[in-house]
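Shown here: the complex without one of its protein chains, the others still in place.
Moving on, here comes chain A:
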Amino acid sequence: MKGILRIAFKLLVNDKGKYAALLVGITFAVFLMVQMTSIFSGILMKSSSTVINLGAQVWVMDPAVNNVASSIPMPDYVLDTVRSIDGVKYAVPLYSGAALVKLRNGIFQSVTVVGLDDNSLFGHPELVEGKIEDIYAENAFIVVEDAEIRKLGYPTVGTDFELNDHRGVIVGIARVAASGLFGIPTLYTTYSKAIQYIPSTRFTISYILVEPKSSDAIPHIQQQVKRLGYEALTKDEFMQKIANYYKYQTGLGTNILIMTVVSFLVGFSVSGQTFYTFILENLEKFGALKAIGAKGSELVYMILFQAMFTAMIGYGLGVGLCTLIITIAKLRIPDYSANITYTTLGFAFFMVLIIAGISSYIGIRKVLKIEPFDIFRG
């Protein structure tokens, strides 16, 4: 078996022109598919960054909310009612809103302000500098150290600024798991300070973060919240809802899907066609092998090997190229949202297997059909 695979390998790679064309086709398809889906998953991850970073198990919100940034304020009684639901261990308010910061050098910069519950500071980020208790100090803010922090001029503890005409001062620097989609810096403060500094409507609670007594209690909590006319979503459900919004309501998902399908089709037609010509060109030789005494199954292995080998090399090249470009892009553009996940890689792998599978199926059918007698007759 090893010997005939070696023959198959030589037949393939010695045909340099076709082999290159095959690799280009697959590499191109993999590159584009991984790139597209990575950008998409990067955007999805960033769009859910607040949900990921705060880590609450259950989120209560207005049913019309479809992404974190556009929260719809809820009246205080909702918080009280949620707290009284059976199975709720505790529930805290969260403020999330936008504000305008004026830096010392006079530059304006918009920011996201997250106001954490004053009593518990539930969901507060991990500090790399400063102490979390300092958040209670007058004018205190904690800045998130992510790709956007440069837009605030790399503040340090003690840096001050104006926020909606109030004085603000940095008391800590935090690190979070995911940075946001909109390319603006994030400041954390307390809930009470946030609603004091930022002009708001009559209602001020953006979200209610709920910690259930156990995960079994969640369905009951959801049911009760629904009776109030609000919606309680688990972390995953909320992220899914946000993802669905970007996928189906913004056109982003459809466009990426179309691009992915097109990349697949282009890669498939280039490689599939080339492989088909490769098989056709060698068809008589495969027939001669059959006449000499190669079994049908051996010819099948040869073709499968050729298709799989090319597919795997092309996959490796495509993924490598994609990683390289994303890495370079991230060096130049800190906000570049592309995120190669195992799902993305798995998806591209699966598509490449389909390309290899269909190509080899067609090749195998051709090769199994040739009659050595026809080769013999010339």
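Keep this in mind: a contact is a pair of C-beta atoms (placed from the backbone, for glycine too) under 8 Å apart; a residue touches a chain by one contact, two chains touch by 3 or more; residues count from 1.
Everything that follows uses one rule, which is that contacts and distances are computed from a predicted model.
A.B. asks: Leaving aside the chains you can see, what is the UniProt protein name of the one that's missing? Options: "ABC transporter domain-containing protein", "2-oxoacid:ferredoxin oxidoreductase subunit beta", "Succinate dehydrogenase iron-sulfur protein" or "Putative ABC transport system ATP-binding protein".
C.D. replies: The record for the missing subunit names the protein "Putative ABC transport system ATP-binding protein".
A.B. asks: For the full complex, which residue in A:Asp118, A:Glu298 or A:Asp335 touches the chain that was left out?
C.D. replies: Checking the options A:Asp118, A:Glu298 or A:Asp335, the one contacting the hidden chain is A:Glu298.
A.B. asks: Decide which residue listed in A:Arg202, A:Arg227, A:Arg332 or A:Arg377 touches the omitted chain of the complex.
C.D. replies: For the chain that is not drawn, the touching residue is A:Arg377.
A.B. asks: Tell me, which residues in chain A touch the chain that this view leaves out?
C.D. replies: 1-4, 6-7, 10-11, 14-15, 282, 284-285, 287-298, 371-373, 375-378
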